[in-house]
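Shown here: the complex without one of its protein chains, the others still in place.
Chain nomenclature is as follows: A and B, assigned in order of appearance, with residue numbering initiated at 1 for each chain independently.
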Amino acid sequence: MGPILKMVAQRLALGLLTLFAVSLIIFLSVEMLPGDITEAILGQGATPETVAAFRRELGLDVPAHLRYLAWLGDIAQGDLGRSLASKRDIAELIGGRLMNTLFLASFAAIIAVPLAVTLGLLSALYRNSWFDRGINLVTLSSISFPEFFIAYALIFLFAVQWDWFPSIVNVNSDTPFWERVYRCILPAVTLTLVTTAHMMRMTRAAIINLMASPYIEMADLKGLTRLRIIVRHALPNALSPIINVIAINLAYLVVGVVLVEVVFVYPGLGQLMIDSVSKRDIPVVQAACLIFAVTYILLNLLADILSILSNPRLLHPR
Amino acid sequence: MTTRDELSLLRSMGQIDRRGLIKGAAALGAVGAAEKMFGGSAFAATPKKGGALKVAIGAGSTSDTFDPATFTDSYMQFVGFGCMRNCLTEIDNTGKLVGELAESWAATPDAKTWTFNIRKGVTFHNGKTLTTEDVIDSINHHRGPDSKSPAKPLLAPITTLKADGNSVVLTLETGNADLPYLLSDYHIAIMPSKGDGTVDWQSGVGTGGYVVKKFEPGVRTYLERNANYWKAGRAHFDSIEVLSIVDVAARTNALTTGEIHLMDRCDLKTVHLLQRNKKINIFEVTGSQHYTFPMITTQAPFDNNDVRMALKLAVDREEMVKKVLRGHGMVGNDTPIAPSTSFYVELEQRTYDPEKAKFHLKKGGAEGLTIDLSAADAAFAGAVDAAVLYKEHAAKAGITINVVREPNDGYWSNVWMKKPWGACYWGGRPTADWMFSTAYEAGVAWNDTFWDNKKFNQLLVEARVELDEAKRTELYKEMQLIVRDEGGVVVPMFANYVGASSDDLAHDKMAGNWDLDGMKASERWWFA
Partner (left out) sequence: MATAAQNSLKLLGRSPWSARFGMLVILVYVVTAIGAPLIAPYGETEIVGIEYEPWNEVYPLGTDNLGRDMLSRIIYGARNTVGVAFATTMLAFLIGSIAGLLAATLRGWADQLLSRLVDVMMAIPPLVFALLILTIVGTNLINMILVIAVLDSTRVFRLTRAVAMNVVVMDFVEAARLRGEGLWWIMRREILPNISAPLAAEFGLRFCFVFLTISALSFLGLGLQPPTADWGSMVRDNATLISYGDITPVIPAAAIALLTVAINFVVDWFLHETSGLKE
């Protein structure tokens, strides 16, 4: 276990560095965006006079580098600061939304991951059969449609035509758990359709890639069934790329679901982020980006640890 | 025959509108609206109390606050102006100006000093009684060097503001007969004073028909009926939930599946399909909302009036109304004054005339004109399509327009009034003076064409204090002519407010000054 712990420590340290770089890039880009929060909030109502007054009120007359350093100082003490636009505490602002995002992401992942891996195994097992082609056709088509389009289509069928599920999620902190699950089914299915193809195809490719290996041929010669060969011999060795692609898709479920949130009116982090970018509310954008970056770094780390554990050769590198 | 005494008498009676203020205003249009209804009548005799209303508004953002100085979109307008608070005056559903928290008002004959008598016995949601101090501090919230309010320019002419018994007395630098109208602006809401000259906007406490119980910016607001509401026969719902649903398809789906009862801004592309649904009423009001293409007249080639004229002639307004608004609107005539605005004068309609446009180009020495037109759907729904249509129309007049799609994000701060020619919308103002002095008077902050016409500016100031109605009409007619023929703005169309509701909602005649029954559907509508 020694080398793993060392790797984890190393990666976490690098992760911190990455977070710092991300925050710097985001800060600079939001600063470089034309217009600032005062103009964004006042909109058509912005006059030079009102903008100047608003800037003074928000402390935006302070030079950018000083503002960044102040923010960095706060964040080092675990203080995410306050939203420029609403003056609300960011931790509080983001907390509820983060829970919503994680809830939807886990919901979709619980359906998508087992489904994708099973389908991938089956299509590798029956490769080049009608079943294989059929599954590929369906999953490939489903990722070719933009996610908002799939969402609209599902709403049309299941909410407007058949009235099985609500068309908008509209949950709040008081919604009971099962009610929440019910209201989230359509967005979860949308996300499943969007992510399954990628994971399924990688599973299939990783296994097929191994099928020509001598040890598989050996197992084949021993007369083992194909299912047994795939599950017992090929899968363990194909785990590393599969885990990696699952990690990428999980990160996507947390980070990249803005459009699904918009269509289903789901109060998640993505919408908050886009909203804050368009309002130039830097502290909120920073906080949301940091959360996304942390998610990404941790998922990657987890994927690498699992890959190493699944493959003893990686555990003891030459 | 109008004597000054009669006028001030009339004014002191309070509830007078423009018609009353300038007596015998036969030629005046009411500040009202033409209204169309589809799919069954929603008119019902007597309002009924009760029910939980769910509304979806196509705006709203996580940065929203209760501060009326930051209200810019219809979400906080509906919540803040429509549910939580009141103003001093109100434009009622027929377009008439009536008192709200001001019971009555009077002005000196030069329209410089105004006295507003504050309504007695009104209480805020927290039990505090309304006083003149609340009114003064609420108005001052938008004044002064630290104000960031869009209402600041409206209130700039005020020199003093003081209490006199139960009245508030305002003195203006120059007379303005329209002041009571200005005070119905949704920013100038009355909030409880903190006692130190500032107001408490943070708590959301107001005098309105509904009390805020939960506020999640950019998501939803939950309000319950104010049991002590001072207005009789208003605010019928037990509770209101206002959702922010920016995506129009999601909003429409929510209505068709019964998740909500009322929505604003239908998708004009599909409203004819929505209309087939028997359980849904589409309502439509022609107000003063207009879509424009302002040119910066201080920059070449727009400093040349022949170029401006050529561009005004090179657009097929009929087709634009038909395709961009899908018929839900009317053609514009290059002035911002709608038929429903006071002092509207019918001028000869400008039509699509590529030949005449070519003539003007030649005259102005600008043949083979090539220009950029900036547009984004942030300017108005369908702005990019409208620009593409414009390009096709203008091509026939030998003008090459390059449509530049700008990002929605930051459109108002980076494109509007920065790029030489772009798309824009105006909600419209109830009076001609208000509209002109907001965006056409030289040097005002929102003069988005940077237009400076001496004659026009002079007439505007003249008309503002002119009390003879016939003369005033004449002045405004001349101003509309000047804007139409020399102004820097192309006004191709006036857009209707098109919204939809479930068929169990009922209402009276609808106001046209804003969407959703003047943003007051919350207190004027009821469940049948």
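Note that in this section a contact is a pair of C-beta atoms (placed from the backbone, for glycine too) under 8 Å apart; a residue touches a chain by one contact, two chains touch by 3 or more.
Predicted, not measured: the structure shown is a model, and the values here were computed from it.
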Selected from B:Thr252, B:Asn453 or B:Ser522 as touching the chain missing from the view: B:Thr252
Hidden-chain contact residue, picked from the options B:Arg143, B:Lys214 or B:Lys322: B:Lys322
Residue, one of A:Leu104, A:Val258 or A:Ala287, that touches the chain absent here: A:Val258
Contact set of subunit A toward the excluded chain (per top definition): 14, 17-19, 21-22, 25-26, 29-30, 32-34, 128, 133, 136-137, 140-141, 143-149, 152-153, 155-156, 160-161, 198, 201, 205, 208-209, 211-212, 244, 255-256, 258-259, 262, 270, 273-274, 277, 289, 292-293, 296-297
Footprint left on subunit B by the chain that the document does not show: 248-249, 252-253, 256, 267, 269-270, 273-274, 322-323, 326, 376-378, 384-385, 387-389, 391-392, 403-405, 407-410
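Everything below uses one rule, namely that only the chains that are shown with their structure count from here on.
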Touching residues on subunit A, where the partner in the complex is subunit B: 33-51, 53-54, 56-57, 83, 85-88, 93, 152, 155-156, 159-160, 163, 166-168, 170, 172, 262-265, 267, 271-272, 275-279, 281, 284
For the subunit B and subunit A complex, residues of the former touching the latter: 61-65, 70, 72-73, 145-150, 152-153, 214, 216-220, 243, 245-247, 249-250, 253-254, 256-257, 259, 408-410, 412-414, 416, 445-446
